[in-house]
Every structure is written in C-alpha cells, then in structure tokens.
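One protein chain is absent from this view; the other protein chains keep their places.
Here is chain A:
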Amino acid sequence: MDLRDSSPSSTPNRDGNAGDDDGVLSVTSALAKDAALYFQSRKFAECVDVLNQLNSKKENDPKVLHNIAIAEFFRDGCSDPKKLLEVLNNVKRSEELALASGEQVESGSNIGNNITSGSKGSGTTTSLPASICASIIYADEFDSSVASLNIAVIWFYLHEYAKALSVLEHVYQNIEPIDETTALHICLLLLDVLLACRDASKSADVLNYMEKAFGVGNVSQGENGNTASQQSLNVVGKSSSDPNSSLISDVSCSDLAASVNASESPLSRTLSEDPLDEMFSTLDIGGQNLARHTGLTSANDLPKITVDRSISGVDLKLKLQLYKVRLLLLTRNVKLAKREVKHAMNIARGRDSSMALFLKAQLEYARGNHRKAIKLLMASSNRTDAAMSSMFNNNLGCIYYQLGKYHTSAVFFSKALSNCSSLQKEKPLKLLTFSQDKSLLITYNCGLQYLACGKPLLAAHCFQKASLVFYKRPLMWLRLAECCLMAVEKGLVKGSWAPSDRSEVRVSVIGKGRWRRLLIENGTTRNRHVDSVERDVWALGDDGQPKLSLPLARQCLYNALHLLNCSELSNSKSILPSDSSLEENELSDGASSKNSNYKNLPSNDSKASTMPAALINLNGDLKEPKGGTNQEGIQTFISYYEDICRRENQMIKQALLANLAYVELELENPLKALSAARALLELPGCSRIYVFLGHVYLAEALCLLNKPKEAAEHLSIYLSGESNIELPFGLEDCEQWRVKKHIDCEEANVGAAAAKNSSPEGLEDFMFLKPDEARGTLYANLAAVSAIQGDLERAHHFVTQALSLVPDSSEATMTAIYVDLMLGKSQEAVSKLKHCSHVRFLPSNQQFNKSS
C-alpha cells in the first residue's frame, strides 16, 4: 500500500527514467492530476481547458482524447450522447490498434522537450485524493476498458441493451487484468444490462463472480445478526473466511518468502552431484507446507482486495443483495426472493431504501398480494421526484390492471407519462435523465390497457411508439397484430364491415303482396378485405401512423415468428455450433439465450458458486447445499426459469400461428392459412383451445382448396360415434389458460391463492368461445362441409345441433337455410330467416324507379 500512496509525480525520478523525459513527464502528469481534480469537483470547463493543454503536449493520446470527450459531455450538459459515443468508439479503436501493434505511444516526448517544464498545477499534486493517485498504468497496456465501460454506460442509458451487452461481454471476457475500480463498475453495469435483457443465467454468473472477486462475503459477515442470512452466507464465508484481504496477502507473502528461503539451496545446487536429498527435502517441505497451504485455499479464489471504494462495502453489499432479489424476481423464484428482500431491507436500514421497497412491492405484486404491494409503494419516500413518481404511478397502473380496473390503471399510466415529460424539461440534463425517461416502457403498458379496453387504434399507437425499445420482443408484434384484428372486427378499418354487418344476415324485401321476394344479401363471404389490400403494408395514415389492416397484421405476425425462431435457434446454438450462418445472436436479446460465451469464463467452472449455494441453503427444501451440488443448484434454478421461458415462447408461438391462419383466411389465402394451421397443430404441447382453432382453420382452408373430404376428416376427430361431437376443450382449459402463470412452481400455496384471486378477473375478460359454443361451431362447420359434399341429410342433422348450441350464429342460420333450399324446403328456409334474431330486413331501395 505504501507504493500506491506515493505520488506518481515523484516516481519518474526514483525509477531513473531518461533525464530528457523527466520534464515532460512531470508536466503532463501534473496537468493530468489537475484535470482529474477539476473533473472530480465537477468544474468541467476548467477541466477541458487543462485537458486541451495536455493534448497539445501529447497529441492524439487516446486517453487524453477520451477524458476530453467525457469532460466536454458534462460541460455541455449531457446533451449529445451520440456524439460522445462516436468519439469514444474512435478512442477505443485507436487504443486497440495501439495494443495490437504493440507500439508505445510516446509521441509527446519530443515535443515536450521544447516546453518549459514549469507546471502551474504542480502545487496541487500532493493533495490529490488517493483514488486518483493510486492508478497505475502498465507500459504494455493500451487499456480500452474504461472507454468500453463508458460506451456501454451510454448505450445503457439510451436503453440499447443489446449494444451495451455486446461491448460489456467483450470486456468481461478478460476482466481479470482490469483494475478493480473499473472492473467493479463493469460488473455492476453488466448486471443491470443482463437483468434488463432478462438473461438469468448470465446474471447469476456475474453475481457469483462479483461476490467472490469483490469480497462481499467478508463485509456481510461482520454485521450480520440475522441467523437466516448467517446460514445463507456460510458457504460464502467458508471460501473467504480470512478476516480480511490484506491478511491473505500477508500470509501468502510470508509464506512465499519462506519458500524462497527454503528453496534457495536446491535451486542453487541442482547441478551438484547428488541433488536428490535436497530435492526430497523440498518435496517434503511441500508436504509439510500443505497444512499451511490449506489455510490458503482462498488463493484458489480470486484475490480479494479492498477496492478503492467509491462504493463502500455495505453499499456494495446492499447493491448485490438487491441484484440478487431482482434476479430471483426475474426467475419468478418468489419464495427465495421474499427472504432475500428481507435481508436487503435489513442492510438498507438507515439508507435510501426506495429500491428495496419497490422490489418488495414488485414481489407482492408477483404473488398477487395487490393491496400489500400498494402499501409498500406508498411507503417509498421521495415521491416529489418526477422520476420516482413516474415509476410509482406506473406500478400502481400495473396493479390496477391486474385487478381488472382498467380505467383506474389508465389514469395512473397517464400520470406516469406526464411525470416523464416534466422530467424531460428538467435542466440541466443529467445522464441519468435519459434512462429515467421510461416513457416508452410506460407507453407499452398503456397499449396493453387500451387493448383491454377495446381501443385498438390508441393501443396500436402506443405499441408503435414503444417499438423503439420493444422491437425485438415477439409479444409486441403479436399485440400490434391483435390491434389490427380488433380494429377490423370493430369496423374501424376502411374496407372492413361494421361489426353489426359482420354478425348479421341482411335481407332485402322486394316487392309487395304476392310478388314479395326476399333477397339474402351477404351472399357468400364476409371478407371484403382483399379490396382494401394496400401495396405498402406500412402505408401511413393521415396521422403519420401505419394504417391498421389485415396485411399489417400479417406482417407483424411474421415479424414475431421470425424473432421467436431466432431466439430458438440461438438457444440450440450451443448444441449446434454449425449454425453459424445464422448470425442472429443480436436478436436474442432476452429471456432465453444461452451462456455459450460464458463457457470459458473461470467463474463458471471448478469454483464453488457461492450465490446460488446460499440461495439453496436458504430454501432448504430444494436441494442439498453441500459440496459440489452448488453448480447443480444454480443449474436447476436457472433451468427452471428457462423452462418457464420456453413454455411462454411456446404459448406465444401457438397464438402467433393461430392468428396467422386466421388472417390468411380473412385475406383469402387458403394455402398459407393451411400451412399456418398445420404448423400450429404440429407444435408440441399445444393447448386444447389452440388445437381446436387449428383444426377449424385447417378444415376451412382445405374446404376452400376444394378438399371437403379432408376438411371433414379434421373436424371429425371431435366426433364420437356417428354424429355426436364432444366438447373440444373444457372450462378448465380456459381457466388454466388465463391464470396458469400466476402459479409458482414451489409456491403451491401462494400460487393457488393467486390463482383463486385472479381467476374471476381472468375469466372476465376471457373473450373467447365457451366450450359449448366451440362445440356448436364444430357442428356448424361439419354441416357446411357435409352440405358441400352433397350429404344434405347429415348436413341437416349437424346444423340443427349447431343451431341449438349457437342459436345466434348467423353463419349457422345461413347454412341451415342453404340446406333447406337444397332440400327444396323453401318454406322452412323462409321461416328460419324470419325467426333468426340476427336477420335484418331492409326495404328494397327503389332508386331505379325514382330515376326511370
């Protein structure tokens, strides 16, 4: 530590550099210190001045350029992050170039000769804070880690998580040589990015690495009164049981010194006549040393250094604890999250605990304890802060949405948005302001809420805005497609039928008395959308927004499918590395990408992963926490989460294919509808509702392709006996389908409670056929297909059944009338028309008579 504290300005002399360079070195390093001091005291204009002087002495030194860019950015009020990114990327590139070519940039030295060595700032140098002085630069090093970190910071604040991640992953691959302060910042940022990308397994890796590398276990032990957490940290403690890090180095130092002494003789005498005795003695010494060495097993761990703590030990501990909670919430490990958040609250005592409170509220929200969640949010402090209140309002909006109170949630979401816009007006800009602007995320929530309220145009507007952030999420595209379908259904799209037209049979009454004739108007199909097909799917409307249409829906669904397939591909990539032609890594921004990059990281193998071990320890009822099972522990917990993600993706895929088949049918592309429906039915573990839809769409497509026989076969799978149709799905399918995800795997009790709480709300907005109606649908469609095949008797039987189940269906009525007419029973057809509640009789328009 002595060496560290010695001021760098004096070292050149001590190390006897060439006399010529002395002056320049001291001038530049003095200037560098001045600049750093100005920077620390946030006097950015002065800082830039000093840096410019420095730049004139050391032209094109990447580090000088880097710091100039940073200081100017702050001086200019953080207004242009893109420009900063550009400069930083150049710096990074030139540092990497320099590193690659191995040349030493000493361009300043010659110029420096001509400059008088009197430095203005030299007086200040001695009083520099240790954190600045302590930095050591290695001559071989053109280290771009700080530049990389800063680049990633900016991407992070701009919500460009995938870009931040790719920068950080690269640095993290080789994090060992990077100095601790930078490494710590890199790890913390990486954690935030990974959690934002919802990458559980990598987050766990990094968290685990950090607990070892930054000796958090030590810090926690001292202050830890809580027995539960004591237990949880035992494993951590074991690996780092040395009282403190300096002691480790002392021990290893003295030990090494001892071994230097001990080995001196054999080394010097290896060439002597009989070295064996000596060698034995060294080997034996090795053996005796073993006892001492076992105490040193932590050498196996990362060296623990008290980092120059811009972050104090407890703060870091709290931070990591909160990350842990976030990871557990992400992986929906509610029970463990509950304990860990409690622990976090303990650590946070006396500190700003708003983050912990929010997380606790999120936990209760996830468990379905909405009232408790609201209470916790209320307890969070400074709600006067615009950023905090926007988050607060947004979260309340989420809660009320889950309670089914969409209009209340709308109020909170719009409050949150107005908080955001007041945040943007705040001056001067802070870098944090960019990330605190969560308006796009809130806008996404708004979209969901509008969709729930049946306002597809507003919803689509929200999703389109939010797509700046969400464009890689398949679900976002599915929602946009749903907006299109809803808009078409509601007749809000040009060329589509008004909702009443779609469900009604329109009959013109022509003539009077004996000459009265009934003309059934919507004779064949209800799709008129083909007429409205636009060349450009993304054609903009008057408001500058893409017009909702069925072709747009189709495009969105294809986007979503593509994204989903990509993430599946990258999942299997670790197994099939040959798929490198599909370099879609970037697309797998979230959920499910595997940690193939992390394979060769040291933290991943041999060493005990303390974090999950602690988690398992806590859980107790999961798996044995002993010995080597830690790795398995984290594996089960991650793979449990990955299972959830896989299941969710499967659900999304089912929805996508069903919607696609529907849209293609609406657009009169039976061939494409056919393949979508086939793909849907081929999905493993397809839910019964989607199986039903798959069969219905597939049968219709086949029918449109003149294959009524095959169509009938598809519908007949629901036939039991000659002519009776079973329920295609039960009520439990609908319920399960709505509520399934509230149930936590190990939280049987809580899960059941949540299910109980939310099932009534869930079913409330379950806008789909009831099982009986689905049965009626099958009867009606079987009737149609039988009629087409000419089997009118069968058709008559089925359609009668259909009408008893879905008496309001205009389609079934029309089929019934068709069958009657084909059977020559026109009287019955007329009476059916007259009795159907969905028929509208219109007086014939006599425009002809008027004008003739």
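One rule holds in what follows: a contact is a pair of C-beta atoms (placed from the backbone, for glycine too) under 8 Å apart; a residue touches a chain by one contact, two chains touch by 3 or more; residues count from 1.
Here, contacts and distances are computed from a predicted model.
Name of the non-displayed chain as stated in its UniProt record, restricted to "Glycerol-3-phosphate acyltransferase 3", "ALA-interacting subunit", "DNA repair protein RAD51 homolog 3" or "CCR4-NOT transcription complex subunit 11": "CCR4-NOT transcription complex subunit 11". Per the touch definition above, the residue from A:Asn174, A:Gln424, A:Asn724 or A:Ser804 contacting the chain not shown is A:Asn174. One of A:Tyr161, A:Tyr365 or A:Phe637 touches the chain omitted from the figure, and that residue is A:Tyr365.
Interface note for the absent chain: among A:Leu165, A:Leu207 or A:Val696, the touching residue is A:Val696. Among the residues A:Ser508, A:Gln650 or A:Thr800, only A:Ser508 touches the chain that is left out of the figure.
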